[in-house]
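Every protein chain of the complex appears in place save one, which is left out.
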Amino acid sequence: MRVLLQSAASGILIGGVYALVGIGLTIIYGVMRVINFAHGELLMIGMYFTWIIFTVFGVDPFLSILITIPGMFLFGALLQKVLINRVLNALPQNQILLTIGLGLVLSNLVMLIYTSDYKIITTGYSSSTLSLAGLRLSTPLVISLVITSAITTVLYLFLLKTDTGQAIRATAQDRDAAQLMGINVKRMSVLAFGIGTALAGTAGALVSPTYYIFPQVGGAFTLKAFVIVVLGGMGSVVGATLGGIIIGITESLAAVYISSGMKEVFVYVLFLLVLLFKPSGLLGRSRM
Amino acid sequence: MPRILAKARGFTVLAPLPILLLVAALVAFPRLVASPYALHMMILLFLSVAMGESWNVIGGYCGQYSVGHAAYFGVGSYATLMLLQYKHLAPWWGVWIAIAAALVVSLVIGSICFRLRGPYFVLASIAVAEIIRLIVLNWKQFTNGAEGILLVDIPPLKLGQTVITDWLAKTPFYYLGLALALTTLLVNYLVQHSKLGYCLQAIREDQDAAHSLGINPAFYKNVALAISAIFTALSGVFYGLYIGFIDPASVLAVDLSVQMVLICIIGGIGTNFGPVVGALVLVPLSEALRSNLFSKLLFTAGLVKETSRLGAFLKENLAHAHVLIYGILVVVVILFMPDGVLGFTKKLLARGARPLSPKPSPLVGGLDGPA
Partner (left out) sequence: MQTFLRAALALGLALPSLTSAQSLKIGVINSVTGPEAPIGENLTNGIKLAEEDLAKRGTKVELVWEDDTGKPQIAMSAMEKLATRDGVAGVVGPYTSASANAVAKLAQRYQVPLLVPAAAKEEITRQGYEWVYRLNAPANIYAQVLLDAVTELGKPKTIAFVYENTDFGTSTADAGKKYAEKKGIKMVADEPYSKGSPDYRSTLMKVKSLNPDLVFMVSYVVDAILLMRQAREVGLKPQAFLGGGAGFTTTQFASDKDISNLVLTSTQWADDVKWPGASEFAQRYKAKFGKEPTYHAACAYAAMMIMADTAAKQSGDRKKIRTALASGSWKGIMGDVKFENYDGYTNQNKHPMLVLQIQKGNYVAVYPPEFATKKAIYPFAGW
């Protein structure tokens, strides 16, 4: 029983990180209808960014999020303007290929600059734990869950209450109608990609104290991000949050009760089941 | 200059004579060039062509972008090599099992994935391939898991009592590879010019319209996938026998699936010769980078000093840049040459004349989402 609870708790904590990645992807899809296969690489860039700030300036990875968020936002906006914008009206297959290509370019550029050496951030609290109701929880993961919740709440309020946020949601619901209403949909796309990138990069920053950093780290996260987004419903922020937690728990329990090597199989099988039987996901699509 | 390219019913048909000359040259090649390295490069080229052409059937003609084709490649190579290594079944029998296995897998995958459209299909194809890879990785008793299968020996091929080849030199693999590449080219050609090809392309352009015209999408998609799967599996068998070593990371990984797609996209998707062009671009490029040819060229030509910082950087790093170049090529091709290098070259040659191959029309905004 103890193992079950501990494992579930562990899953929730890692699920929070997954959720952040998923939310970024779902916003990009929701607004731009672009399937961003380079999302994992954006996370990887966020990790390297954090690592640079940590090693050069000595700033704690969690604190450096204040720099990472705007930095990654600008990077995402740039990518959108230069690359993604050109394929907004192209075949979805071409969009996918473009983002795959982009992902390859990003990960290999980083490899060229930093080599494939695995980098690891060691902080004073990297392996410390908190005790809660007899369960041991990893301190850095708890902190990242708290920060994730904060960011998600702020994002949700932004989308719901502010004019820009509502404009983004309008664009997601119906691009043409939004344009007719006077919303600058091009700008919304830039914003959406910027926000999506910032979230992915932040997820990278949050997970960097507990994981390691290498150029190909994005790959594993991209596919999982898609699973989460489909599970939660393409375009739904709340859905992606739920999806992330569910996937985190599934993985964790599968690792304990089946085998560590097979845990991803369960995630992918769940993915296929959702695609086949409830493709709109838990919370439907295009509702942010 | 003989008109090599003739237009017939909207498709390009190549006149037979230059083709026959080229094939004859390829057949004669091993007798003229003894270097095993050159043979090796040609074999890799043939393999890439075969992989690209096989993918083209489902991805290019039918418009279903599977990024999980490594599943068939891996199933093919694992089936044959496991039977050879553990049950001592000669590969010329084992290959039939590989084909059957690939067929079964393709039907299963098709029935799961073809209900989905566009990007959902892509994602599902990746997920299925990953599931297969993880199963093979973890099922150690059956497949030897991560350690892979290192082939000990291929039994000599005998006709009656005479030994045709004992597989120790590269030449038999060269001819096998050539035969495979030519076969896939032929299959592509036949598909393109048959009613099947017509139906596939209709499905690619607009699945619902095709359906309304009486074309059963599920049936045709599965046929296309089956054909594609069989030849991808054969490529896998060839790879396994030639390289002599397979493991889940080399024959079942997403990277391989992406590579197959890239060969086709960069060359020119939906055309008969596109994958050939793609292979011609990628294989020599990859090898040239890996063996530092470019750096050496730049140094010898005096453009960059070997001892300068740029020279040192290039020497150290250009070799590892080939995937970076692939990525850049993909981005460039998608943005500026959606018909691939082949299409781009054709347009250049045509110089303002009508484009020869039908371009898929871009959809405005909106994705279908899952069916």
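Letters A and B name the chains as they come in the text, with residue numbers starting at 1 for each one.
The rule we apply is simple: a contact is a pair of C-beta atoms (placed from the backbone, for glycine too) under 8 Å apart; a residue touches a chain by one contact, two chains touch by 3 or more.
Here the structure is a predicted model, which means the values were calculated and not measured.
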{"item": "Absent-chain contact - pick from B:Asn138, B:Gln207 or B:Gln259", "value": "B:Asn138"}
{"item": "Contact partner of the left-out chain, one of A:Gln80, A:Gln93 or A:Ser138", "value": "A:Ser138"}
{"item": "Chain not shown: contacting residue from A:Leu20, A:Val87, A:Val207 or A:Leu223", "value": "A:Val207"}
{"item": "Chain not shown: contacting residue from A:Thr55, A:Asn89 or A:Ser116", "value": "A:Ser116"}
{"item": "Residues belonging to subunit A that touch the chain removed from view", "value": "2-3, 6-7, 10-11, 14, 111, 115-118, 120, 122, 126-129, 136, 138, 207, 210-212, 214, 216-217, 220, 251-253, 255-256, 259-261, 264"}
{"item": "For subunit B, the residues touching the chain missing from this view", "value": "35-37, 40, 134, 137-138, 140, 145-148, 150, 168, 243-245, 247, 249-250, 290-291, 293, 296-297, 300-303, 319-320"}
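Everything below uses one rule, namely that only the chains that are shown with their structure count from here on.
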{"item": "Subunit B contact footprint on subunit A (complex, rising order)", "value": "33, 35, 83, 86-98, 100-106, 108-109, 111-112, 175-176, 219, 223, 226-227, 230, 234, 259, 261-262, 264-265, 268-269, 271-272, 275-276, 279-280, 285"}
{"item": "Residue ranges of subunit B touching subunit A (in the complex, touch as defined)", "value": "63, 65, 67, 112, 115-116, 118-120, 122-124, 126-128, 130-131, 134-135, 137-138, 254, 258, 261, 265, 317, 320-321, 323-324, 326-331, 334-335, 338, 360, 362-367, 369-370"}
